[in-house]
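For this view, one protein chain was removed and the others were kept in their places.
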Amino acid sequence: MSGAFDQMYREVILDHYKNPRGHGTIEDPDAEADGQNPLCGDEVSIYVAFADDGETIAEVKFSGRGCAISQAATSMLMEMSVGRTATEVATMEKEELLEEIAIPLTPVRLKCAMLGLTTLKVALHKAKGTPLPEGLAGFDELELT
Amino acid sequence: MSGAFDQMYREVILDHYKNPRGHGTIEDPDAEADGQNPLCGDEVSIYVAFADDGETIAEVKFSGRGCAISQAATSMLMEMSVGRTATEVATMEKEELLEEIAIPLTPVRLKCAMLGLTTLKVALHKAKGTPLPEGLAGFDELELT
Amino acid sequence: MGNVVVNTATKLDAHALRADFPIFEQEFHGKPLAFLDSAASSQKPRQMLEAMNRFYETSYANVHRGVYELAERATEGLEHARERTRAFINAPSTREVIFLRNATEALNLVAYSWGLNNLGPGDAVVVTELEHHSNFVPWQYIAKRQGADFLMLSIDESGDPDLSQLEEIARDHTVKVVATNLVSNSLGTIHDLVPLVEWAHEQNAIFVCDAAQAAPHMKLDVQALDCDFLAISGHKMCGPSGIGALWGRAELLQSMEPFLLGGHMISSVRADKTMWGELPHKFEAGTAPMAEAVGLGAAIDYLEAIGLDKIEAHEHELAAYALGRLGEVPGITLYGPSAERRAGVVSFNLEGIHPHDVAQILDLQGVAIRAGHHCCQPLMHKLGVAATNRASFYLYTIPEEIDQLVEGLYAVRKVFA
Partner (left out) sequence: MGNVVVNTATKLDAHALRADFPIFEQEFHGKPLAFLDSAASSQKPRQMLEAMNRFYETSYANVHRGVYELAERATEGLEHARERTRAFINAPSTREVIFLRNATEALNLVAYSWGLNNLGPGDAVVVTELEHHSNFVPWQYIAKRQGADFLMLSIDESGDPDLSQLEEIARDHTVKVVATNLVSNSLGTIHDLVPLVEWAHEQNAIFVCDAAQAAPHMKLDVQALDCDFLAISGHKMCGPSGIGALWGRAELLQSMEPFLLGGHMISSVRADKTMWGELPHKFEAGTAPMAEAVGLGAAIDYLEAIGLDKIEAHEHELAAYALGRLGEVPGITLYGPSAERRAGVVSFNLEGIHPHDVAQILDLQGVAIRAGHHCCQPLMHKLGVAATNRASFYLYTIPEEIDQLVEGLYAVRKVFA
């Protein structure tokens, strides 16, 4: 059984959780979005600065709280995104991130793992004015004040 | 089995159905109401004329369509009501009518048998300005035009 | 047995299928049960009941939010049922499939959520004289509330909506909603909706299809129908009570306000600001009818294993047989179209005998039919009656039950002779 814990909470996950890469904010970011995991109330904000070409991701940071899976996945995502183009990242397959995380995930925990990526994609699509793909649209749903 | 038919559709019921007593209308009635059986769409209208004391039921008529049970029960009710006071009839126990009908009734058919009595009671309460008892109130529910 | 020729190799065997339905194991009034009221609600196959029991006994927990295994299993059960329902109506995405209590709630959702925010004075909602109250009263109510017009297409001699009225309607109104059934629960008519759908879309109106009576009996395809919303009820198609579904186009659902509000349908809640959740959750407030959804999924499995084409053919055959046999009964009036154009529903009246009395005396002979207005009072009004008798059939109906009905009617006539 402790084998099962080790599988899910392997060293690298716990390391990213305890020492998240890219944690922080960017003043006047070029792209930015907030995401919620409605299942647990976790919130993440992501900030992106583009290089001079207006396309390459020069810097990307996140703030917010979450479980080890979501924090570690977002931390890994930060490392994976720097230096790539906005289009590349906005269309990144979720499998790419999942391979990096490399732990067995149930559907609910998949939502945790995807919170950062989904939010980053929303930020990039909004900055580029490209339409949000199906399934992301929910994140800027109707508001009521 | 034909015993079961005979019990429910006994001679007197069929007679009242085929030759309903008090079938018709009264011009300028002193009391009047319409009733529906929402289960089958049957409708009945009841008209009452009081004697000079303004209390004794001098004449009572009904129009409308319905099944043998409802028509026969209403027909019997007409005979039972003439000469009695409005207050007496408005508070008549349903058992009194059921004894007259004297057939086994399931809950749904009970609604058929009670359509005339309920409508007559509504007419009398409305004419006298007395509040409708619980369970009758539904008959003058909200309308939408 | 009528003149419908079907390849016997591909016909369904109703006598054999009856064994799946525990209800037929009892007698009524000393006779086998002739259950001819499936249009009101169908009986339940063992396979469906077992699927629900298995869910409760091995996989039950509240869905979606739980991290533990039982909750994951329960969520999977619910979402698998959503996928089965999606495939059943050929919807593009499970995001568009919303679980509700029944078709009535589905139609109310559209009337409230779309209607309260899109209808106003000068606008019109168009329904037909053949609608079930559930596709009639919500529109009547919401139209009235919004100051819009509520228009009813009357039916012609053959019982079909009279389309010659459309031109005038389009001239005088901004038509915003056209709502009709696909199969009439009173007359059994299978409608050709193409002209109405095309007309609705020419008017930029939404087309709402009440498929409550169609879903049990024929293959549905929301993309081929080209409708905007479609409503079904599980209990009419071998599923449990307490479950129905609304399908709607994602763009429409996305742009609509939610209907019921509360747990599960939000993405965040604060006193000063609340954000809705993603589809389909936005329209599923509170704890879902989980086991009922699982039951609906199992019912769909059951129906598809038999084949909806076979079910439909079986019903046409029974309708033809019933129309023939009932036609022999003296004093009978039969309503509705020819057998090829109808699902397994036959409405009729016996001269001078009220349907309640007909049904009562039939019951004493073990024959269960419906007597009433079938939630179609506008149609009854048109037919000039308060009520009709209605015999309706399903995959487990056998011709012997129709024989039992016909015999029963002769006994009814004798009582009232």
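So that you can tell them apart, the chains are marked A, B and C in the order they are listed, and the count of residues begins at 1 in each.
Here is the rule we use: contacts are C-beta pairs under 8 Å (C-beta built on N, C-alpha and C of every residue); 3 or more make two chains touch, one makes a residue touch a chain.
Fair warning: this is a prediction, and the values are worked out from it, not measured in the lab.
Only one of C:119, C:350, C:369 or C:412 touches the absent chain when the whole complex is considered: C:369. What subunit A contributes to its contact with the hidden chain is residues 1-2, 4-5, 8-9, 14, 39-43, 65-71, 109, 112, 144-145. Residue positions on subunit C in contact with the hidden chain: 22-23, 25-26, 28-29, 33, 35, 37, 40-41, 43-44, 49, 53, 56-58, 60-62, 65-71, 100-105, 107-108, 111-112, 132-138, 140-141, 150, 152, 233, 235, 240-244, 258, 260-266, 268-271, 274, 285-292, 356, 359-360, 362-363, 367-372, 375, 377-378, 381, in rising order.
Residues touching the missing chain, restricted to subunit B, are 36, 38-41, 43, 106-109, 134-135, 137-139, 141-145 (touch as defined at the top).
By definition in this document, only the chains that are shown with their structure count from here on.
In terms of the stated touch criterion, the partners common to subunit A and subunit B are C, listed by label. For this pair, subunit A with subunit B, the centres built from the Cα atoms lie 72 Å apart.
Separating the centre of subunit A from that of subunit C, both taken as means of CA atoms, is a distance of 44 Å. Distance between chain centres (mean CA atoms), subunit B to subunit C: 36 Å. Touching of two or more other chains is recorded for no residue of subunit A. The residues of subunit C never reach two or more other chains; the list is empty.
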